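With one protein chain held back, the other chains of the complex are shown just where they sit.
Per-chain numbering from 1; labels A, B and C assigned in written order.
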């Protein structure tokens, strides 16, 4: 399988959380240069507007490093005006501003040759009981996305769901909720970004999420990373949930997903090049494992519901020798 | 607010989990008789087919104790044939059987004067990676419900979602997923049972879940109980998450919900009459608290997003005296 | 009950998380001035070394606003040298530096009249499998604290446990682990800070944690805040888990806790004065509720294990009238 691998360019610079700072400040050009040391990368996901002040610099860097703009990531959370919400902000002027940003992000994506604008509206949520008029917020979310997506139909608008952070609860919190929004909107160019880590800590199977989104033609983008199913730790993909990664790659191949896999890994205490390089290696290995066992072999066993048999086939490939060690049992 | 309070009749008999047994065997008639000691109850939710072998006995008990059949709970999980699934079972014969049971449950509900058949398809899910063809399972779920609900349109079919148990993952795992199914089916008589505890341990706000379901006219039934947001402990409602109960009652009143509140409380180590009685008292108290503060007062504060002010108003009603104790601060 | 209420002075200034910034920059003096608007506060918890560059300014502000230094919070996580750990850092020079900071923080506490230095070693943990030699890290933690605490015995060293953040796993992750450290160290001046929110998202009952720590004489400090048991949201205390707050206050009174309650609330989208004021009001109300029902009444019911009766007594105080509304049932 050919994995179209990109990464979030923002993670190559300076980062911080509530307590500590990581990485170091790097210009857009410096971050592009760093990508060259990471295996497998052929595109980047770049933040609008913060990293797109100078389009010429970006297109030059793309050309110099033979990288595509895989996706444009609309950030309507960092700026103070969006602190309490973007597409669902109580102030209609702020909602309009978020919509305007989305339209400009779509134009920029078109200019850069990116098919997708992805957006995770992190501040659209709530922290407390009695904070939100939930139905109204949902209406506002739909209305905002509807208006923005109607701006042009040659660019895909991909909604990234996430259960929480920085809000204790995000409105767009699950694959099903995002798909529900797509159904209610009924626009061909509105779909979903499935971030593997978000799915895992939402209590989902990322493979199921991908399968259901693809069933409706709505799997527009995949973000890869990992965690302990309790928080968006943005760890190296496959470093915790190896089988989930293998199954996700199995599913996307089954549904013939042709989009990008963008690494959304937070390189806090691991060298940045390693964080994204090991992520690629994990995906490469998982994909190779599927090839070795065979897509149809796995598919046939899934069809009849024999998960131990699938696991044993995968293990036989990964660490051969069990049948030889226990011949009398393997024969059964 | 007039709370139409019912309870799950099955919980008044003998119960068990993986390790221990609770309660004691009681006939349907004995369980009906026990209800008389529980304040507020005016209806029961009864299991089809297991507690409906003798319809005459049931209608007689209803009459004797002045209780309505609030809802019929279709159980397609206990019998061995449904061990690996019901509406999504790999065997089409089992799927057909589940559909047939649903149709008969609908007929029985009509006979008993109950508007709703509720069903939580607990075995329709998966435990392992590589166990399910997710899109196929979703197709089967929709097809089964579609056929069953088409049987007659004067009985509501209410799908109860739950994240897990006994399967590690249930297919119908969230309010959004259940609402998505409703949208895909497009049938007026298919809606959703929102079990407060299921919502809480799905990581949802039960108030948001109710609001979104009601927005689409799909809030058919409410189950009340409580837990620590990590498992379906089926504790006394309001015993853990008091504010969630208050907010839920606020939301259902705002949307003018006219259905039942069925107590789904597992009386493992608490006297059974107490478990359901305290649940009712909690709901009564929460409802009265809303009355005391005023629906429009709360609504106005929610509209502008001032959760601490709402909480302070509620506290002032619950435990008055703060303004007198700290007059200089209250004046600000 | 007289609640000795303090707050974390740092939260009155500028704050940020991974995505958004909150509050505004304020000098130490400005933050002290802001405290005057918050009801109930009689002390502050102040960060060493970052807010203690000018001891004279601090003591003058304390005097001007009649505030005590309730506790000194040693921060060995913000500075780049501690990014990968403090008391368990692989480099012995960094461990020595953390110990030296602790000693100086103890001296400063003594100078300021604070009994306790509290420290939450957030960077001492791990993100990945195969990252830590666990037994070695535990040895280093004990050795570092042992040396630091031995510096002087007139200042208490209070270890604040937390399951995670910013590390995916913190070594000192539970009340039991912190108490285990105390037992292994065997020093009278080493104890534990129980942060209510940390306890809740560690899966603990904060009341049980307080009771077990107090049983060994190790409950040195209490931090109050709230969350949804899934993350350290640092919400207004009692805004989610009202009963947990009531039970915690019941337990600390039973064990005659005489220390401070420091509000560790992150005022992201709520006015800062409100965040800490409502927290105090919640504690005041919970305490008053216990008084109204009576400590011995609760205690007697706990002794025989009748949780519904306790809840009903509390509800009767909070929202009276049930017995009048349902006289025939209340009589039973």
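We adopt the following convention: contacts are C-beta pairs under 8 Å (C-beta built on N, C-alpha and C of every residue); 3 or more make two chains touch, one makes a residue touch a chain.
Here the structure is a predicted model, which means the values were calculated and not measured.
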Among C:28, C:240 or C:301, single out the residue that touches the unshown chain. C:301
Of A:196, A:240 or A:298, the one touching the omitted chain in the full complex: A:240
Selected residue (touches chain absent from view) among B:88, B:144, B:164 or B:279: B:164
Residues of chain C in contact with the chain that isn't shown? 84, 90, 126-135, 138, 163, 169, 173-174, 176-177, 179-180, 183-184, 202-205, 207-208, 211-212, 214-215, 243-244, 246-247, 250-251, 255, 298, 301-305, 307-308, 310-311
Provide the residue numbers of chain B that touch the chain removed from this figure. 15-22, 77-78, 80, 83-84, 122-123, 127-129, 164-166, 168, 227-228, 230-231, 233, 235-236, 239-240, 266, 268-270
Across the whole complex, list the residues on chain A that are touched by the chain not included here. 37-40, 203, 228-230, 236, 239-243, 270-271, 274-275, 277-278, 281-282, 284-285, 288-289, 292, 307-308, 311-312, 315, 317-319, 321-322, 325-326, 329, 332
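The rule we apply is simple: only the chains that are shown with their structure count from here on.
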Can you compute the centre-to-centre distance for chain A and chain B, using the mean CA position of each chain? Integer Å is fine. 34
Please set out, as single numbers or ranges, the residues of chain C touching at least two other chains. 228, 230, 236, 239-240, 270
